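One protein chain omitted, others in place.
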Amino acid sequence: MSDVSAAVREPWPDLTVQRQGVGLGIWVFLASEVLFFGALITAYGIYRSIHPAAFLAAAKHTELVYGTINTVLLLTSSVTMTVALRAAEARLRRATIGCLAVTLVLGVGFLLCKGLEYRDDLREGFFPGAGFPLADPPTQLFWMLYWIMTGIHAIHLSAGILVVGVVAMLFWRRVLPVQDSTMEGIATYWHFVDTVWILLFPLLYLVGRI
Amino acid sequence: MSLAEWTTAASDYAERIDNIFWLLCTVSGLILLLVMALVITFVIRYRRGSQVERGELPPSLKHEVEIGWTAATLFLFLFIFWWAASAELAALSPPRNALEIHVVAKQWMWRFQHPGGAREIDTLHVPADTAVRLAMTSEDVIHDLYLPALRLKQDILPDRYTYLSFTATKPGTYYLTCAEFCGTDHSRMGGKFVVLSPAEYARWTAAQPEGDDLAHQGEALFRTLGCSGCHTPGSSVHAPDLRGVYGRLVHLSDGRTVTADEAYLRDSILLPNKDVVAGFSPIMPSFKGVATEADLVKLIAYLKSLSASASRQGAPP
Amino acid sequence: MTEVATDMTLPFAPVEETGAASYLDEGHTIMSWLATTDHKRIAILYAVSITIFFFIGGAAIALVRLELIEPHGWFLTSDAYNRLFTLHGIIMVWFFLVPSIPATMGNFLLPLMIGARDVAFPRLNLLSWYLYVIGAAFTVYVVIAGGVDTGWTFYPPLSSNYANGQVVAAAAGVFVVGFSSIATGVNFIVTTHMLRAPGMTWFRLPLFCWSMYTVSLVMVLATPVLAMSLLLIVAERAFGLPVFDAAHGGDPVLFQHIFWFYSHPAVYIMILPAMGVVSEIFACFARRQVFGYAFMVYALLAIAVIGFMVWGHHMFVAGQSQLANLVFSFLSFMVAVPSAIKVFNWIATMYRGQIGFEAPMLYALGFLGLFTIGGLTGLFLASVPIDVATTDSYFVVAHFHTIMVGGTVSAFMAGIHYWWPKVTGRLYHEFFAQFAAITMFLGFNVTFLPQFVMGWQGMPRRYHTYPEVFQVWHVISSLGAGILVVAYTLPLIYLGWSLFRGERASDNPWHATGLEWQTPSPPPKENFHHVPVIDAEPYMYHETGHPREPGEPTPVREQGE
Partner (left out) sequence: MSEREQRHRPTVWQLAREPVLVWAALLVLLAISAVLAHAPIAPFNAAVNLVIAGVMIGLLAVFLMNLRMASALVRLVAASGLFWLVFMVALTFTDYLSRP
């Protein structure tokens, strides 16, 4: 049990209070992230209310297949992250590391799929600017929001993948005990990135399909 | 250049705003005096070491005092809000037949176009005692037409019309300037705001260099830009008839109905697919980059003259 | 500094200077400062950085005030003038005012006041300071590379398409420093919730801790929206995405909505800590309990929550609809009520007290007067027609400077002087401090009262050249700015002097009742030799219940034994 005492850090009396502290801290940070994406959602809502027709026309050209695959990938990664967290609480070191690895693979898969989708979009010229295929100017607003929303989400996911990778490495090298409080933080952050995608999916992919 | 150009209240609205301002000054002055008087007396009376009674206040009194000034502040603020909001609502509904002057703000100068065709740079002449409505747009960044004598200002946005309506009462020469930071020469974007008596205004308009009025210039543009090719009754192309369209309710293809005001006409010229009229296909090309701000003002003036003449003759729209 | 009148003896004699190692003795190398996770050292790192930036921002506006003595300017081009006032805005708002009290006094005192050994996440605390330094580096680059001429508000399309200054670098700097205040906010919220000493219930927290908690709520929930608005500006300017481009059907007013959703709560981020500091000082120097402690706490919470719903009063003339104008005007009147309640409670705290006139109290009295003027002129600007007449004029400039300089900077100075003995273990020279406080109060009024007058007459803000009619007011205002320069450099001198030559301070020179005064000054690294237990209300300055005879000592119940 010696490695447990190594996990307790400075101001905290013991590990359970420390885990609650990290839990509260990550949730307060996620409240700020909700508003960070919230500003984008507000912009999307306002522009869609001003140019409803243009948004429907523009959204037809997003690739639903890629979007659906990505959503499935992220949902699965959320489930494997949950199993990793519960395994960590039950001190199953190998299971935790295994589930973290699967989560990483799914995350990287999402990024690859996203990259392919971006390549197709760019090939068809759907980046707002000179060679935009659709004539009606407000359609470029939808695609502007598409690139910014998915771009920022991808950055958040990449940051998540980096952190999960480092933490999994620390677990593997036994630098950190598995039931350390960081597990609480990265799991909650990962789920948040997934909830953002669950919200972005209908806004960007399920618009104007009829 | 005298202070009067800034501070005289040149319209009834401005005088009402001055009254509200001085009311607020007195109310705030009283509260400030109350605060300073209390602080000074307490600081002197209860300074350290002064021999004066310092017993504890009964807790119930403390509670009542607290509730008391909370409620008093709440009702005072509600009153001030109601007083100010009612002045604002009164000035809200501009009269229907106001004199329409088009304002185009450009980085660091103003261009005014009167319906009679007169054009001015950095100076605005308006007739006294007549309702005036400024339809303003910007060609680049956000500007703000500020008329200190009327206590009015309104931001001017690119690709959108914002309005400023007033009825000046005191003839005289006042100041107009830009009040939204717009770049290097933001502070040099000022000019004269001249209020003339109606007779003088008529004489001034007549004395302007002979250029026919906006509507006729608009009619010429209507032909040269090719609008007449589709929008006249005799044309082979199936396009909405524009006679009498200004101010009318228009049913759009996606089920919405909008009133055809200046913004609708302008958008339909620059972004034709935004509000396609019901029963028509979106085949109209966009005139963005073809029709300049000045052209748009003339075309819209022409379309409004069509609806004026149509309603006069009672011709079916 | 003369010791507080001796008749205020306290039953437990302060622990004599036992030479125990204080946090300052924990290490003297550079790395012991740059890699510290001690909240007290990080507070001092912040104090040094924000003082540097306060004087950079001050220098920028000193040049502007000199330039404005002549109606058509005399040594600056219009472009230089625009870049200077933009620099003044960016530095003062984000690099001085927002971190001024939370990052310095909050960092140092919050753990001490709630009886904790450190903040919840010490390493996150150090990261917060490094984020501030990175943001500051961007801003210094912007200054060197020619500045930015969009105003601190970055309105598009000027900031995105027409400005030719370093907009992207400035936006990046503010973006990074925003995350510094989010980190501080997260830290304070978790610390206040989870690390309070036994017995320290929520309603025994000193009001300074309440102000740190409420300001952290606002920092955490408002700053990300600023980060997004700046990110969208960079997306439009650097990547050509038509975010607010009206030609593509976008709307510049949407940026203003997102920007002001942060920037009005930002002014509450600046004033809430000032209210916390001032509540502590009125209680201590009037030797009275804070009048209506519960109402003061509810007022802080109300300001933090309603503060998010009023941003539209910055946009009455920006093209907003009339209905939105009236809705935001009504909500702005509602948010003014808690502030008024606090002013009345501060005055009532002084009633029947033993009022001393040391420097902190002079600054606090200055705060009270100027905050009242600032609040009342806020009512003018909350009513739509008066705002339409005076927005973007010097009336608005005077209003927000009265709250920020008259309010927050006065409270910052009051706090610096009040906790100086605790932080440094030294006493400052009282006469010079009182002189500086009075000079600052006079300098402030001479600078900003003329601006109210010319603001109502119509003088627009951000003007390099102006009609000669307003020259008399500008000259007086520039004279006042000169007095303020003197008033701001005086503390540097006598506080710096006290660091080396000042008298040694006892644990509780002001005989205050806060937990931070129950530990040696400067405090040891682990703050308390033994974890304190709290069983009394805060501010037990005068015994409630029976009226006390004048001169009778203030019996304060034993704490911490």
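All chains are identified by letter, namely A, B and C, in their written order; residue positions are counted from 1 within each chain.
Methods note: contacts are C-beta pairs under 8 Å (C-beta built on N, C-alpha and C of every residue); 3 or more make two chains touch, one makes a residue touch a chain.
Everything numeric here is computed off the predicted structure, so don't read it as measured data.
Novice: With touch as defined up top, name the shown chains that contact the chain not shown.
Specialist: Displayed chains contacted by the hidden chain, ordered by label: A, C.
Novice: Tell me which residue among A:A7, A:L24 or A:A154 touches the hidden chain in the full complex.
Specialist: Only one of A:A7, A:L24 or A:A154 touches the chain omitted from view, namely A:L24.
Novice: Any idea which of C:G57, C:P156, C:G312 or C:P538 touches the chain not displayed?
Specialist: C:G312
Novice: Write the list of chain C residues that the hidden chain touches.
Specialist: Output for chain C: 193, 221, 225, 253-254, 257, 261, 308-309, 311-312, 320-324, 327-328.
Novice: May I ask you to list the residues on chain A that touch the chain which is not drawn?
Specialist: 20, 23-24, 27-28, 30-35, 38-39, 41-42, 45-46, 49-50, 64, 68, 71-72, 75-76, 78-79, 81-83, 85-87, 90-92, 95, 98-99, 187-188, 191, 194-195, 198-199, 201-202, 205-207, 209-210
One rule holds in what follows: only the chains that are shown with their structure count from here on.
Novice: If each protein chain is taken as a node and each touching pair as an edge, is the resulting graph a line, ring, star, complete or other?
Specialist: Its topology is that of a complete graph.
Novice: State the pair with the higher C-beta contact count; candidates are A-B and A-C.
Specialist: Counting C-beta pairs in contact for A-B and A-C gives the edge to A-C.
Novice: Calculate how many whole Å lie between the centre of chain A and the centre of chain B, each centre taken as the average of the chain's C-alpha atoms.
Specialist: That pair's centroid distance is 45 Å.
Novice: What are the residue numbers in chain C that touch two or more other chains?
Specialist: Residues 247, 249, 251 of chain C each touch two or more of the other chains.
Novice: Could you list the positions in chain B whose residues touch two or more of the other chains?
Specialist: 271, 274, 288
Novice: Enumerate the contact residues on chain C facing chain B in the complex.
Specialist: 5, 78-79, 82, 149-151, 155, 157-158, 162-163, 246-247, 249, 251-253, 286-287, 291-292, 295, 317-319, 322, 325-326, 329-330, 333-334, 336-337, 340-341, 343-345, 347-348, 350-357, 365, 368-369, 372-373, 376-377, 379-380, 382-386, 388-389, 391-393, 456-458, 460-469, 542-548, 550-551
Novice: Residues of chain A touching chain B in their complex?
Specialist: 51-54, 135-138
Novice: Quick one: in the complex, what on chain B touches chain A?
Specialist: 254, 271, 273-274, 286, 288
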